[in-house]
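Removed: one protein chain of the complex. Kept in place: all other protein chains.
On to subunit A.
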Amino acid sequence: MAHPSTEQVWDWLDTIPDPEIPAITLTDLGIIRNVGWDGDTCVVTVTPTYSGCPATSLINMEIETALREHGLEKIELKRQLSPAWTTDWMSERGRRKLEEYGIAPPQPAGGPDKCPHCGSTNVEKLSQFGSTPCKAQWRCKDCLEPFDYFKCI
């Protein structure tokens, strides 16, 4: 039976928003590690961001729902732990969209390079943890706005 190309499946996955940060897609986040066909079964390999991230099961459901809507019937979701997810896998587009959304993208230095609202580099950390496992809370000392920073791991 003819089935859609893996490129086609990647394109579909690229339209699924992250359930907790809808500004970026699952492929922007870098958690889709592989797409392939095993006979007539479409196998999507996903890696979790954090081992306890509550969005993981929701993400799997979103992938399955989206692919079914595109007519795929047999779908297998594989969990891959290694290599462990790193924010280095986030796409350039994802980083840009995060910043536009008001979340400072991850930086190798371990903290945001600037405030996503006003661009000031005069920022300080409020807490190492934030509203989701992948974020920390920072504040801009110039525009005084608090903002989320996407933790670098």
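Criterion: a contact is a pair of C-beta atoms (placed from the backbone, for glycine too) under 8 Å apart; a residue touches a chain by one contact, two chains touch by 3 or more; residues count from 1.
As a convention for this text, contacts and distances are computed from a predicted model.
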Between "Phenylacetate-CoA oxygenase subunit PaaC", "Fumarate reductase iron-sulfur subunit", "Carbohydrate ABC transporter permease" or "Chemotaxis protein CheA", choose the name on the UniProt record of the chain that's been left out. "Phenylacetate-CoA oxygenase subunit PaaC"
Of A:Gly36, A:Pro54, A:Gly102 or A:Gly119, the residue touching the omitted chain is A:Pro54
Answer key for A:Gln8, A:Thr41, A:Thr65 or A:Gln128 versus the chain not shown reads A:Gln128
Could you please point out the subunit A residues that touch the chain left off the display? 48, 50-54, 81-85, 126-131, 133, 137, 151, 153
